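Removed from the display is one protein chain of the complex; every other protein chain stays in position.
Order of writing sets the labels: A, B and C. Residues in every chain begin at 1.
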Amino acid sequence: MSNSYGKLFKITTFGESHGAAVGVIVDGCPAGLEISVDEIQHALDRRRPGQSDITTPRKEEDRVTILSGIFEGKTTGTPIALVVNNKDQHSHDYSHIEHAFRPSHADYTYTAKYGARDYRGGGRSSARETVARVAAGALAAKLLQHYGISVQSYVSQVGSIKLRKPYQELDLSQIDSNKVRCPDGATAARMIGLIEEARDTLDTIGGVVSCVIQGVPAGLGEPVFDKLHAELGKAMLSINAVKGFEYGSGFEGVKMRGSEHNDEFYTDEQGNVRTRTNNSGGIQGGISNGQDIYFNVAFKPVATILQPQTTINDAGEEITLKGKGRHDPCVLPRAVPIVDAMAALVIADFLLRQRANKV
Amino acid sequence: MSNSYGKLFKITTFGESHGAAVGVIVDGCPAGLEISVDEIQHALDRRRPGQSDITTPRKEEDRVTILSGIFEGKTTGTPIALVVNNKDQHSHDYSHIEHAFRPSHADYTYTAKYGARDYRGGGRSSARETVARVAAGALAAKLLQHYGISVQSYVSQVGSIKLRKPYQELDLSQIDSNKVRCPDGATAARMIGLIEEARDTLDTIGGVVSCVIQGVPAGLGEPVFDKLHAELGKAMLSINAVKGFEYGSGFEGVKMRGSEHNDEFYTDEQGNVRTRTNNSGGIQGGISNGQDIYFNVAFKPVATILQPQTTINDAGEEITLKGKGRHDPCVLPRAVPIVDAMAALVIADFLLRQRANKV
Amino acid sequence: MSNSYGKLFKITTFGESHGAAVGVIVDGCPAGLEISVDEIQHALDRRRPGQSDITTPRKEEDRVTILSGIFEGKTTGTPIALVVNNKDQHSHDYSHIEHAFRPSHADYTYTAKYGARDYRGGGRSSARETVARVAAGALAAKLLQHYGISVQSYVSQVGSIKLRKPYQELDLSQIDSNKVRCPDGATAARMIGLIEEARDTLDTIGGVVSCVIQGVPAGLGEPVFDKLHAELGKAMLSINAVKGFEYGSGFEGVKMRGSEHNDEFYTDEQGNVRTRTNNSGGIQGGISNGQDIYFNVAFKPVATILQPQTTINDAGEEITLKGKGRHDPCVLPRAVPIVDAMAALVIADFLLRQRANKV
Partner (left out) sequence: MSNSYGKLFKITTFGESHGAAVGVIVDGCPAGLEISVDEIQHALDRRRPGQSDITTPRKEEDRVTILSGIFEGKTTGTPIALVVNNKDQHSHDYSHIEHAFRPSHADYTYTAKYGARDYRGGGRSSARETVARVAAGALAAKLLQHYGISVQSYVSQVGSIKLRKPYQELDLSQIDSNKVRCPDGATAARMIGLIEEARDTLDTIGGVVSCVIQGVPAGLGEPVFDKLHAELGKAMLSINAVKGFEYGSGFEGVKMRGSEHNDEFYTDEQGNVRTRTNNSGGIQGGISNGQDIYFNVAFKPVATILQPQTTINDAGEEITLKGKGRHDPCVLPRAVPIVDAMAALVIADFLLRQRANKV
């Protein structure tokens, strides 16, 4: 198990989907940061189930409690423990999945790894674990805000419906203006239609979240292994259902010539170093260059579908399984605050690490 | 700086492109592994400059020396230091780049980060650092071989020329049969033509390396943060010029429905758990499931081009810069052994970590 | 802040003395270990305030709750969160210490480090944090028990009253037979008398805890930096009020000649490698040699005394301060389970780490 992330701004999460609680310890948040429980709750509310008819209709309030590390409205430098109790963790019937290996779930791999598993829902492999990340991310985002850095994610693709506009042509203040969290209204409407169709056919659909980070000073990232984009990639790939990560020109950039792809430097009127294009995605040699950072994260379709599927049980026998209960037909709208959280955690960590690099 | 990678099988690299040497300490290689200097040298020879007319014509022998940790042909459990001396590190003239910020290089970001930089070539940001990774990767690959695990990478795309066949239809023993390291002869010929054209027009071109890992037992990977694919992603993204990573169905998979994408389990005739499709890329919930692992890595076009480019110097003044010397028109053929090395290091580390997971 | 300890069997603690709760996440406890909440509670009961008239008369029940990681009576390999709520955390009056720097407390240093501090009691610097360690240590001890390893600590010195017998001449089953936790009844009685005298004169007194670890196989410890005794030393020195650590012959051993000090090897009747003496304390070159491990830990007198003392406030002004409330006149009896816990955590971690050392 490895349930910690970050080197100086470090989080450690715990909790199963149907256990008593999920939570996080944030160790290394600098002292003196003003933060209220409401700010953390606000981030959790964006991730909460039941927020619209294209997400799971499960009703969970996900109220966060602060157990330590914040005193008189400010961080003290000591570890901050945040806990969210699970509702009704004892009331469900898991007999249909206790012995089943659900297709494209982690039932089989957890059993292979640990010899047994908590079969109540996804247990530790459930995306419910991301509650803890979002809570911790709210602290990181507050730290970034203190230094003038913003993180903004949005849904840029659902199935084959792709938002073609680059982020510069979008109004990112509109991300939360619709239930799919795509800041382009027309595209959002089409995405919503596609998700509804998937839902109504008892199926699910994947998509892409794009993220833009602005205000990052030049110099963040720790080569040669902890390059800024390498940590962003790891952080994103650690989120449930993620299948790919690209930044700047990404996979499309491989088709370009160096003469097209290179970002020429210039000095702007304020005397700042800037680049005329930004195929680098704000990162060169693994270090931020002061331009906007942007990247894409691919999410597969949710594995739980309400149709019958053939699979095996833990005795190796073929069985037919059908999803029960209330599940997301598309994870994308609720993935947005999770991408925001992980991105904020990565940048916060590098912000602190950079302080050690010069005499 | 963060020049270490791995938790139990850990490497720490050092060295600048034009300093005295590059090298690596491997700490945590299990005792009792048979390894010869020739096996390490063989891996380095696949990465070596000057190996063909579509790579840099620089001649460097890159001879490796073992300074510690191997005794009587076997690892002893103590740290293994491997060093490769640089040739001619004092003979060059760097006056044209001493003060320049080359486009899409790390000159500006290293200066922003550290206050100054070693301006002899790329210094620490040069891909010459990967010599150390490849040497260490040879040790990891030997460990994997001991456990029946193989790692095989190949070039699957150069520019817009893409190998459409999945790896199952390729003869991976043919990877080294041509100079571009694409196991499909016809596609390889087209890729070589494209690289030659880029070279002859004083330009560069990007591409994709695909990697297949076979023989990995179910159970490797350490959720929730050190998921197997998250570490593979970080390891790949830490390689110079990499812009993206996807595994299994990747970015294309987002277009699929859950009912198509899910990999149904079955029990094969030998009683092994298997899946009928492998959109999961051999990894579910961040843990290997015993099927083949496969992923793609996107490389941008090399930033150094032999055409004039406009940029600025460290005083902020606009200058014109033209690449000198001998550079790769396409990094892909030489990137293959680097992807092999990093993949082997990731798997080796998880192989050791898995030993601690059960009573 | 650094609130994590251990590399594979890793704990992360949180909580202030007068905050909502203290607790711990144990990440890396192997799956399949049987453990009950009662076993954890039993360890906490040995540490609990109010257990005798020579410890603090504060009444705290310190009931532990398991939030995750244990399912159907066994560990699952996922992180185990343990929480102990604090009682009455809002009811106290801290006005007398809000601005004071208490002598030999951490008030000044926390303020210097973080710019401010949680002034309710010791905050994070309070020994209440060790509740979390003891809870986690119970898990580690259970793992050790599974492998036939025992950890037994006892009070060997209070003030100048020193138990002269080596551990081999003691009946370690008698440790809990008296309230000072010294297994020699006569010495225990004298120690108790001394603590009572200190208490009655509104003063405090220091002492030494000795620890014996039996059943450790040869091979544990990770040179050159994570030597077995180096980690034991760090773990002990991280406990509140500890001033020194020595193992085997310790500080007395420096007076010996090599010819006296060396432990000659022999083969016993069962064919086991053994040493005739054990000045090495069971550790050679930082690695266990299969003999008993033993060490001593020095604790200073408790800093809070009920007499007036001169000191300064955070404005730098001289003030007179007098301890209030209910405090331990001697920390030693309650330190025993804390030493047990930290020793168990160290050995458990090395037990897991050793699994990675051979092909």
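Going forward, a residue touches a chain if its C-beta (ideal position, glycine included) is under 8 Å from a C-beta of that chain, and two chains touch if they have at least 3 such contacts.
From a predicted model like this one, the values you see are computed outputs, not experimental measurements.
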item: Contacting the left-out chain in the complete assembly, out of B:Arg47, B:Arg102 or B:Arg124; value: B:Arg124
item: Which of C:Glu72, C:Asp93, C:Asp200 or C:Glu318 contacts the chain that the document leaves out; value: C:Glu318
item: Touch criterion as defined above, residue of C:Thr56, C:Thr76, C:Gln152 or C:Ser280 at the omitted chain; value: C:Ser280
item: Touch residues of subunit C, complete complex, unshown partner; value: 1-5, 7, 13, 101, 103-106, 108-110, 112-115, 124-125, 129, 157, 159-160, 198, 203-208, 218-227, 229-231, 233-235, 237-238, 243-251, 253-267, 271, 273, 275, 279-281, 283-290, 296, 298-305, 307, 309-312, 316-318, 354, 357-358
item: Touch residues of subunit A, complete complex, unshown partner; value: 8, 28, 30-33, 75, 77, 143, 146, 352-353, 355-359
item: Subunit B residues touching the omitted chain (full complex); value: 1-4, 10, 12-16, 19-23, 25, 27-28, 31-32, 65-69, 71, 74, 76-81, 83, 110, 113-118, 120, 123-124
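Operating definition for what follows: only the chains that are shown with their structure count from here on.
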item: Chain pair with the greatest number of C-beta contact pairs; value: A-B
item: Most centrally placed chain - per-chain CA mean versus overall CA mean; value: A
item: Intercentroid distance (Cα basis), subunit C paired with subunit B, Å; value: 46
item: Distance between the centres, which are taken as Cα means, of subunit C and subunit A, whole angstrom; value: 39
item: Overlap residues in subunit A, where contacts from two or more other chains coincide; value: 1-4, 13, 110, 113-115, 124
